[in-house]
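Shown here: the complex without one of its protein chains, the others still in place.
Right after this comes chain A.
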Amino acid sequence: MTDQTNPLVEMKNISISFGGIHAVENASIDLYPGEVVALLGHNGAGKSTLIKILSGAYRRDEGDIMINGEAADIRTPRDAKKFGIETIYQTLAVADNVDAAANLYLGRELQTKWGTLDDVAMEANTRKVMGRLNPNFKRFKEPVKALSGGQRQSVAIARAILFDARILIMDEPTAALGPQETAQVGDLIKQLKQDGIGIFLISHDIHDVFDLADRVFVMKNGKVVGQARTQDVTKDEVLGMIILGKVPPGATPGPGAMRV
């Protein structure tokens, strides 16, 4: 997969620090169309911070972001969306008190020619998208608060794909879900992958993502330990990368690799 076309996303030598602490230091990751890349590491390894730079929630101190080989200036979530980058946050980031349609279109509401909200059209499109993602979803008029964890997750995912995302970032996508719902998210990821969407999966739990991912990047203490194709390494070897920073033979070491 890695030897074809330009990378969809390339983050090169990214650094960011908060009050003197390097949250991310000289990290480089990339993603190709139709590829699922898992970003692994302990809590506080810097993976969420790195990805939030891509989604515009944080501004990098140093480094470049290339989208389709061209430099992209991403400063706000709005900028990121312009490049087709959609993020599903760990906290889901849905507004609990409004309904599914309002959440799907939050920040990008459809308007009538009078400048008022076109709720009817938004709800119609929402029904269409949700029908594709989750045909059992029927509670369109209720605040999202009333929904189950899986239903809320499907609202968050629907929001991301509604606007033709090319790059999807999923931060701990299955953390809040039961086994059945987790399997459904897995199916959905495969479906999106076939559509040529590039997906970043972020997790601290290797079991959540190893089988879904084509490649893994491992981060530790704000640095990239290394990357590997999942077919070239075992789960235990990746676990060694996460815990010790030890890079196995099948992987490419990064700046954070353990010195031997």
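To be clear about the criterion, contacts are C-beta pairs under 8 Å (C-beta built on N, C-alpha and C of every residue); 3 or more make two chains touch, one makes a residue touch a chain; residues count from 1.
Simple rule for what comes next: contacts and distances are computed from a predicted model.
> Going by UniProt, what is the name of the one chain that was not included in the view, given "GNAT family N-acetyltransferase", "Glutamyl-tRNA(Gln) amidotransferase subunit A", "Xylose transport system permease protein XylH" or "Serine-protein kinase RsbW"?
When "GNAT family N-acetyltransferase", "Glutamyl-tRNA(Gln) amidotransferase subunit A", "Xylose transport system permease protein XylH" or "Serine-protein kinase RsbW" are compared with UniProt, the left-out chain turns out to be "Xylose transport system permease protein XylH".
> For the chain left off this view, which of A:Leu8, A:Leu54 or A:Leu177 is in contact with it?
Touches the omitted chain: A:Leu177.
> On chain A, what residues meet the omitted chain?
55, 57, 76-78, 81, 87, 89, 91-98, 102, 106-109, 111, 115-117, 120-121, 123-124, 133-134, 136-139, 141, 147-148, 150-151, 153-154, 177-178, 180-181, 184-185, 188
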